[in-house]
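The complex appears here without one of its protein chains, the remainder shown in place.
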């Protein structure tokens, strides 16, 4: 993973920029092959996102969950853990918030915070299972988090169906208004877009990520554990505790994504047939951002803009929105393999340097 | 705050469980207008759930309804696919904000989104399939799947040789429960000795689970399976086909399809009949009502046997003997007249 | 539970497991050579897509029973194409292997659906193929109680998968090629100093993983779905990856893990047939395979040891 961390920091800021351009270029070429007009498509995409207040607000709402899950995955990466389970932690966080939102009745200043805290805790605990199994039993977290994603899906469905179901609807009761995390004045300002506090919390998450890992003792410990667990042991830092702690924090971040989808966007939880994909998208966002908090923020913005804009692209230019996944994939690819970009740049500029190319 | 519904992203359920790919009876055949209406200048739109407009299921069916409307009346029509649950509301709003005359939300997953769009835009008109939205500017269309399922239950009850019948459901949610309860009641009405084994796979999109579920049901002695499981049902068909390849004639197994005439897709060597659900017809006729100024705003329309919105396809006669079809017709009359009340899910 | 039921569960387990086994074998080859392959999901997607399209075209062109085989070959080819991206990125350009794998998943998911829409006039799913694989009974053996139905009444692809497990096991542990492949994944510079072409070896392994995972995806299209849509492959690649690790990077172990998983899945359906299970919420039955997998992992002693150089790009002079 070390290489990954350096990708963004080591190479010039040019690389991500060129990567985005190249990714868009790949998308354009594929559109041309399919007989679509890439210029029209990208213009529709941008118009959709920046065209009016409503869509811009909704784009922010689309960025929020992947920013959370991106931070979650990146946080675990920093501690040397590959958390494929953000999806399950997202679902569990969502469920925790729904349970509180539906079954508990409190004034707003208690209700919403309680729902947020419980959701984050439940997500964190769900992540901690994988951390504990790794620490105590040496079970590879990649497997356990994959399995826990499925378990979370079915467990959440059970909880919704058994305890929270609104008759006749395939979903829970609506959460109480007191648990809502919407920002009504901002929504009105944004022409009824679903603005909620989650976006602000996600930004706080970025700051937390940075301060916690680089400025606190515990963060220092987690980074040592992630970078060299043997040295951590020798330095008197408990690797096992670090693993569990990191998975808890990672899970809580992913859980918050789910929390705010319920409290800020949907206000209920459906019996779900499959995964939403926000957790998996978080992996992509983390990688796009080189596991740097700022990078993750930029990655989430890019991801959110492209995903939300994709709808407009198919609306305005009839381009299948799947193309956007190819574009995002290509961008990550070029970010991760800066060698390709340098190689390409060299080809283009025609200069041949004597040193080893890559 | 804004209300919406958060179904699964890449893999969310369609309320309507079939995704059988094939050319089903086109809307123009069945939903043909009695008199011509001029719809020029009218704009209609629909927003799909995450299944997409070519899901070969109810989204597609709805789109066919709109396209027929376009041909018949000259109205302009458009659709927007939803990639994930958060898009439901934004997509609906896209049309509402462009002053479309009527915007459809297809599928129960869009219920909350339609409600939200309607309350924020009281001048707009919206309609929803498979869900009830209480708003003065929304028309809600639901289907009495239990009635149609009752009839295919009658077929199954009369035609089973083993007295064991299977039901494969997607997820245990109210819509699917209606299929199950109607079907079980239909079987019981004509064949109290027959036992219906229920198997919910927990997914609408996992053909492998459907296949495995069908395999265990057939292995346990069932000879007919009714599926209400969307793409999962493809696995049920594949398992049946496979068994029939090698089985003796008297050991043949059957599948009862759902939503559309699935014999057109999977062939009539395995498809006994199907439980049709005419979303195209509903979309067409309500949209047409709008042009004619008869839009059922604020009303809930439940389409059942009496409207021919659910039931068996014509092709059933290939495999279902006439005496059975007569029985089906008999029960249909009883249900329409109210003599029999088919249980439904709550 | 009677013998027939158990035999039947075994049979179902194999249906589930076949694709997992094939993809896991691919994962093993790639990772044994030192290249993490988290892109199995994408490679399977590519394989399933290609198989559904090719078999459909073959069926249209009148190839009849050969169509599914043509599908499998197409699946292998497409798997290789996507694996090539992974190989170029990780081996030549030393991109992070995890990132590249995720990219493969992204691009495979997006581009196959895009192609489906182009090829099938906007449809989200390929047209159903009627010429798919059918189970083949092996005479005599299939009459053995329990295992007869369980093992010897299976799809040709299942037999293929089992044969490949044996073949790859043999290749890894008995042939010079296998020795070299493993050495490249354990200690590439050691391999380099005895004249083994590390990069070429890794390319071979990664491309082979594309072949195998592609075939794995193809088997799903050619046995269970008969078509390809966005959810034909939904998570199987990750389960296969889990089987690689669970099986300790050993073909036999991975096959065991895949079968275990398939078996846990088939218990699902059998359980629903009993009356006592009606009291158990169905969701708990759905969870069973995943819970069992974790429990077995927790119970299994010893951490699995990944190949020594897994995830590390190699270049000469690296220390």
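Order of writing sets the labels: A, B and C. Residues in every chain begin at 1.
In the analysis below, a residue touches a chain if its C-beta (ideal position, glycine included) is under 8 Å from a C-beta of that chain, and two chains touch if they have at least 3 such contacts.
Keep this in mind: contacts and distances are computed from a predicted model.
Of the candidates "Nucleoside ABC transporter ATP-binding protein", "Dihydroorotate dehydrogenase", "Pyruvate synthase subunit PorC" or "MalK_1 protein", the chain left out of this view carries the UniProt protein name "Nucleoside ABC transporter ATP-binding protein".
The chain we do not see here touches A, C in the full complex. Interface note for the absent chain: among C:8, C:117, C:135 or C:182, the touching residue is C:182.
The chain that is not drawn here is touched, among residues A:17, A:50, A:108 or A:234, by A:234. Residues touching the missing chain, restricted to chain C, are 174-176, 179-180, 182-183, 186-187, 189-196, 305, 308, 316-317, 319 (touch as defined at the top). One chain of the complex is left out; on chain A, the residues touching it are 2, 5, 211, 214-217, 220, 223-224, 227-228, 230-231, 233-238, 355.
Definition applied: only the chains that are shown with their structure count from here on.
A count of contacting C-beta pairs for B-C and for A-B identifies A-B as the more extensively joined pair. The centroid of the Cα atoms in chain A and the matching centroid in chain C are 27 Å apart. With each centre defined as the average position of its C-alpha atoms, the distance from chain A to chain B rounds to 35 Å. Shared interface positions of chain B, i.e. residues touching 2 or more other chains, are given as 10-11, 172, 202, 205. For chain A, residues that reach two or more other chains under the stated contact definition are 154, 157, 161, 274. Across the complex, chain A meets chain B through its residues 54-55, 58, 61-62, 154, 157, 161, 167-171, 174, 177, 180, 182, 184, 187, 192-194, 196, 261-262, 264-278, 307-308, 310-311, 314-315, 321. Every residue of chain B that touches chain A in the complex is listed here, in rising order: 1-13, 15, 80-87, 89-91, 93-94, 97, 108-109, 111-112, 120, 131-132, 170-175, 202-205, 345-346. Across the complex, chain A is touched by residues 85, 89, 92-96, 98-100, 102-107, 109-111, 113-114, 117-118, 231, 234-235, 238-239, 241-242, 245-246, 281, 283-284, 286-287, 289-291, 293-294, 297-298, 302-304, 313 of chain C.
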